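To start, I am sharing the structure in question, which I have written as structure tokens.
All protein chains but one are shown in place.
Let's look at chain A:
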Amino acid sequence: MNWRSISSIYRFEMARTFRTLTQSILSPVLSTVLYFVVFGSAIGGRIETVEGIPYGAFIVPGLVMLTVLQQAVSNASFGIYFPKFIGTIYELLSAPLSFVEIVIGYVGAAATKALMISLIILATSTLFVDLSIAHPFYMLGFLILTCISFALLGFIIGIWAGNFEQLQLIPLLVITPLVFLGGAFYSVDMLPPFWAAVSHFNPVLYLISGFRWAFFEASDVPVGASLAAIMVFLTLCLGIIWAIFRTGWRIKP
């Protein structure tokens, strides 16, 4: 494993994050604060508790997941799409690097950035609500796994995308709706039985539920199912990336 090359990619990508600090970090934090104001304060005032948890605190894990999924996907997809778009990918391909090393560099940087933002949002949320974390290590581990898995998904999207519209397509049309319908702002038990059952086909439900369990020990699905879901997703993404690099799909003619 060529760690020097990996760290070069990683640092180059992190430099991009810090160069664009405002849009990288401030804007997701700002939009989360807005969610708190709207859902936590305005609407939350009418909903006292969900499953015994104050509504303001109840939505924190969902908000963090919403941001993590969006950020991990968009950072990783942009990170690899940009060199493809401007042509600098020639250097990655001609360098003495294996594809595994390229993936570790780009996905590692995107996951790190998503993790940083999620921790900032968690810290911000303590300004609005009282938050206690029942299982902090599990919470962190689950968060990191999610960051990595969705950065891998983003990497796949970045390789697949042929233009900037396609880059936005999956985050906007798939991920955001799945998060909203995956119980980010409600417990699926509050839904009519039919829709509660349908929700169990939404993979993001398992992520939010598992993450929420780490905070409140309350969940829509068993924790084991959440862990299994994230591991399956992670394996799936790794498999697709392996296939992409084996065939040179969308990278090498």
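Here is the rule we go by: contacts are C-beta pairs under 8 Å (C-beta built on N, C-alpha and C of every residue); 3 or more make two chains touch, one makes a residue touch a chain; residues count from 1.
Simple rule for what comes next: contacts and distances are computed from a predicted model.
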{"item": "Protein name as given in UniProt for the chain not displayed, \"Phenol hydroxylase P4 protein\", \"Na+/H+ antiporter subunit G\", \"Ferredoxin\" or \"ABC transporter ATP-binding protein\"", "value": "\"ABC transporter ATP-binding protein\""}
{"item": "Contact residue for the chain not shown (choose from A:Glu91, A:Asp189 or A:Glu217)", "value": "A:Glu91"}
{"item": "Touch list for chain A against the chain that is not drawn", "value": "2, 4-5, 7-9, 11-12, 15-16, 19, 83, 86-88, 90-98, 248, 252-253"}
